[in-house]
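Removed from the display is one protein chain of the complex; every other protein chain stays in position.
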Amino acid sequence: MATVIHPEARRRVQRLERIWLDRPGVLGWLTTTDHKKIGILYLFTSLVFFGAGGVEALLVRTQLLTPNGTTLSPGAFSEVMTMHGVTMIFLFVIPISTGAFGNYLVPLMIGARDMAFPRMNAFSFWVFAASGIFMYVGLATGNGPNAGWFDYVPLASRTYNPGSAIDFYALGLIFNAISSTAAAINFIVTIFKMRAPGMALNRMPLFCYAFLAVSFALVFALPALSIDCVFLELDRRLGFSFFEPANGGTVLLWQHLFWIFGHPEVYIIILPAFGIATSIIPTFTRRRMVAFPMVALAEVLVAFIGFGVWAHHMFAVGMSTITTVYFAAASMIVVIPSAIQIFAWLTTLVTGTPIFKTPLLWIIGFIVFFIIGGLSGIMFAAIPFDQQLTDTYFVVAHFHFIIFGAAVFPLLGGLYYWFPKVTGRMYSEPVGQASFWLTFVGSALTFFPMHIVGLLGMPRRVYTYQSGLGWDGYNMAETIGAYILAGGLMLLVANLVVSYFRGPKAPDDPFGGATLEWSIPSPPPHYNFAVIPRVTTPYPMWDEQDRIEDMRKLERGEMVLDGGHETPATSVLDANWDEVIDMPSDSPWPIVTALMMSGVFAMLLTGHLVAMCVFLGLMALAVAAWHGAEPEHEAAT
Amino acid sequence: MWLGILGAPAAWTAQHVFGFGVTQAGCSPANLSVPIDTWTLIATIVAAVLAIAGLAAALLTYRAMRGTGQDDAPPEGRIYFLSICGIVISPLFLAIILMSGIATLLLTNCHQG
Partner (left out) sequence: MSGLNVERKRISMPAGWWGTLLFVATEATLFGTLFATYFYLRFNTPQWPPAGVPEPKVALPLILTGVLVATTIPVFFGARAALAGRARLAWLLFFVALVIQAGYFGVQVHEFLGDLDKFSPHDSAYASIYFTLLGAHHAHVVVGMAIEVWLLAKLLGGLTPYRLVGVRVAALYWYFVNAVAIGVVLTQVYPAL
C-alpha cells in the first residue's frame, strides 16, 4: 500500500503532503506539534535518562560488590541510590512508555492524524525535559536528593536535611507532574474523541485500553504526590507544621499521600508494558487475543483496584489491623486481573503458531519475570509475611523483577517491533536475539539472588554490609549480573544505531501486524493516513475488505479530509462521526510556556518570590498568545 | 449496562474509603467515640447489596444481547462487550467487600498489628 498508483489518488496524496509540510531544521523540532516527532523527542530524552539511571545503578552495585566497599561514600551513596530511583521512574519509564510509545502509536492505532491537543503534547515534552534537567542540576551542584525516591519525613524535613537537596526533589516532582497530567489528559481525550468512525469501544485495540487505564490512573494519582510535595515545601520553606508531631502534625501523612500516588504509579509503570505485550503476541502467533473483553477489562481493573491498596507499603508502621485488612484484601484481589491477562497471553501463545523473532522473545522474557515478580508481590499482601520482609532485599527483588523484567522488557521488545515502522529500516535479527539473551541472563543473575539475600536479612538502602553474614557471594553475583545486563543493553543500542544507518529497507508491514499503524508507509508521512480508515474489528489490518475499500475511497476522494490540517472527531462510546477538527500546525508557544514555567520553578527553589511572579505573569501571557490563534476556517460538517 | 459495570466498583470504593475513615477516626489520638463495628457492618452490607445488584444488571444485559458477536457494530456489539465486563467485575469487587468487612468485624478494634 506504499506506492499509490491511481493518478487521482496520487494527486490527493500530494495535496496532503503540501498541507502538512513541516518547518525544517532545528526550529522545526523546537516548534513541532506532530505527535510522531514529539514521540521521538521523548524517546531520545528518556533514553539519555535511562543511561544516567543505569550508571547510577552500576555505581550502587559496584559499591555493594564486596563488604565495606569504598566506591561511594555514605552521603554519595544516598544521592546515587535516590537519583537512580527517581530517574528510572519519573524520567525514564513513564516518559518512554507514555511519551514515546504512547504518543507515537496511539493516534496511529485509532486512525487519527494527531493527538487531540497537539500543542499541549509538545508542552508536555518540554516540561518533562525541563523537570529532568532541574533535578539533575541539583545533583550536579552537590544538592542531589538523598532521602530515597519516596523521600520520607522526618529525614526529608528541614531539621535533618537543611540544604536544598529535598527542594530539588519536591519542586522537581511537582514540575514533572504537570507534564504527566497534561499528557494523560491528552491521551484520554484523544482516545475518547479521535477514533476512526466505527471504532466503538468493543473494536478498540488493547494497546489503547492500556493507555486509557494509564492516563486515568495518572489523572487521579498525581494530585496526591503534588500536594504531598507542596506540604513538604511549605513545612521546609515556610515553617508549616504538616509533618511536625509536636504541633499536631504526623509523619504518616507524608506516607499515606505518597503511597496513594505511589501504588497507582507502579500500575502506571506496568500497564503500557501490558499494552505492548498484547500488541506483539497476536502478531507473532497469527491469531486473535484470547478473551479480548476480559483482557481489556483486566487492564482497566488493575489500575482501578490499584488505587485501593496503598497502605500495603505501610503494614509495618503501627496502624491497627482493622485498618490494614482493607488493604490486604484489596491487594490479594488485585492479582486476579493480572492473572486473567497472563492466562490469556499464554493461551494465545499456545494455541497460535508462534514465530520466535526478537520482539516475541522479549515478551516471553516479560511473562517469565512477571509471573515470578507477581508471585513475590502477592506474598506481600499477607500482613505477617510483609512485616518480616519489609525493608529487606526481598522487596528490592520483587519490584525489580516487575519494573525491569516486566515493565522494561516489553519496552525493549517494542523498540525492536516498531523500529521498522518508525525508521523504515530492519534491525539485525541475530544480534537482536543475542541482545535479548544477554539481557535476560544478566537480569536473572542480578535480581534473583536478591530474594535469597533478603530472606537472609539484608536490609535495603544500605551503603555497605559486614562480611560473614552469608550475603557476600550473592552480592557479588548480583553485581556481575548487573554488568552483563548492561552489556546486553549496549548490544541492543548498537544493533538499532547501526541498523538505522545500514539496515535493509523495511516494508510497510514486515511482521503482518493487526493494527492500523502497519497500513501506512514506513516511516509514516506527517498526516499519517491518506484516507481516514473504516474499522469493523479490533484487528483492522487483518480485515482485507476494509483496507481495499479504503484504497477505493482514496481514488474517489472520500474521507481524505484535505481541506486543511483536518482530522475527524467522533463520539465517545460508539465512535459515530461528529465533526471535522482543524488541527494546529507548528507553534512556538508550547516551548516558550515551558521555559517560563522553568523560570517559575527555579525562582521557587531559590526563594526569589518577586522574580517568580514575573515568570508567572510571562507564562500567563504565553498561554494567552497560545490561545490567541484560532482555527483557520470553521469546518461545518 | 451502566449499573453492571459501575455498580460494584462504586460500592467497593465507597465501602473502602468509608471503612478506612471509620477505623482511622475510631482508633486515633483524638479519641472520638465512633461505633466502628456498627458502621463497618452497615457499610459492608450496603456495598455488598450494590455489588450484587451490579452483577444482576450485567447478567440481564448479557442475556438481552444474546446472539450478538463481540465485533458487532455499535451499539449492540459495545453493549454486549461491556456486559461481559460487568459479569467479571461484580464478583471480584464483592469478594473484596466481603473480605475486608468480615475481617474488620472479626478482629479486635484498634489492636496494633
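We just call them A and B in the order they show up, numbering each chain from 1.
Note that in this section a contact is a pair of C-beta atoms (placed from the backbone, for glycine too) under 8 Å apart; a residue touches a chain by one contact, two chains touch by 3 or more.
Source: prediction; values computed, not measured.
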{"item": "Chains in view touching the one left out", "value": "A, B"}
{"item": "Selected from A:351, A:576 or A:606 as touching the chain missing from the view", "value": "A:576"}
{"item": "Sole residue of A:117, A:211 or A:366 that reaches the chain not shown, by the stated touch rule", "value": "A:117"}
{"item": "Residue of A:149, A:231 or A:345 in touch with the missing chain, whole complex considered", "value": "A:231"}
{"item": "Among A:244, A:472 or A:546, residue touching the chain not depicted", "value": "A:244"}
{"item": "Touch criterion as defined above, residue of A:47, A:76, A:133 or A:185 at the omitted chain", "value": "A:185"}
{"item": "Contact set of chain B toward the excluded chain (per top definition)", "value": "21, 24-25, 28-32"}
{"item": "Touching residues on chain A - with respect to the absent chain", "value": "116-117, 120, 181, 184-186, 188-189, 192-194, 219-220, 222-224, 226-227, 230-231, 234-235, 238-242, 244, 247-250, 253, 256-257, 260, 569-572, 576, 578-579, 581, 620, 624, 627, 630-631, 634, 636-637"}
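Definition applied: only the chains that are shown with their structure count from here on.
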{"item": "Inter-centroid spacing, chain B versus chain A (mean Cα positions, whole Å)", "value": "30"}
{"item": "Chain A residues within the chain B interface of the complex", "value": "198, 200-203, 292-294, 296-297, 301, 304-305, 308, 318-326, 328-330, 332-333, 336-337, 340, 383, 536-538, 573-576"}
{"item": "Chain A-touching residues of chain B, taken from the complex the two chains share", "value": "9, 12-13, 16, 19-20, 23-24, 27, 36, 40, 70-75, 77-78, 80-82, 84-85, 88-89, 92, 95-96, 99-100, 103-104, 107-113"}
